[in-house]
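First, the structure itself, so that you have it in front of you.
Excluded from the complex is one protein chain; the other protein chains are retained at their positions.
== chain A ==
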Amino acid sequence: MVNYIWVGMTIIGLIFAAVNGKMKEVNEAIFHSANEAVTLCIGLISILVFWLGIMKIAQDSGLLEKMSSFFRPLVQRLFPEVPPGHPAMGYILSNMIANMFGLGNAATPLGIKAMEQLKELNGGKPVASRSMITFLAINTSSLTLIPTTVIAIRMNYGSASPTEIVGPTLFATFISAIFAIFIDRYFYYRRSRKEVK
């Protein structure tokens, strides 16, 4: 999908440039923006190194694990099919915590592990179970505590207050997570009604 969008944008742009007689601008834009992209990534290094360093400390000291157990009772209610103490629950919780702290790279393997366990709980069928859909709904609504990369980019472009968006982001993400759970439940009850009929 992203392939089509990417090629589409470039080709449509080139056609518009030909029609509007803006080839000169487009030529400059290509080289200027490529250069800017690399500069931007270099600028991201500082905050990524700092934040992932801090998060690694939290992981090594067992703080992330501690937080998982704090959220356990709440999450247990969201996944009624997963027995308490089942490894799936541990992976789901650590994945959510890692996501909250913006550790995308650490979160992905944990998420895959959680999926494996959920598949086993579902008898190994190649069909998405209720818990899997709930897990994805929560995952894609992305509870974020610290949007590291966003802060870094704002810093890069000279924002007077790069972190001012932390509160609003937290607020928005919280609303969307709650709604994601409701949407998930709505579709679940719709499914189970159909199955009864």
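Going forward, a residue touches a chain if its C-beta (ideal position, glycine included) is under 8 Å from a C-beta of that chain, and two chains touch if they have at least 3 such contacts; residues count from 1.
Convention: contacts and distances are computed from a predicted model.
Enquirer: Consult the UniProt record of the chain that does not appear here and report its protein name from "CoB--CoM heterodisulfide reductase", "Spore maturation protein B", "Electron transfer flavoprotein subunit beta/FixA family protein" or "FecR protein domain-containing protein".
Expert: According to UniProt, the chain not displayed is called "Spore maturation protein B".
Enquirer: Under the stated touch rule, tell me which residues of chain A contact the chain that is not displayed.
Expert: For chain A, the residues touching the absent chain are 1-2, 5-6, 9-10, 12-17, 20, 22, 25-26, 28-30, 32-34, 36-38, 40-42, 44-45, 48-63, 104-105, 108, 111-112, 115-116, 119, 126-128, 132-133, 136-137, 139-142, 144-147, 149-150, 153-154, 156-173, 175-176, 179-180, 183-184, 187-188, 191.
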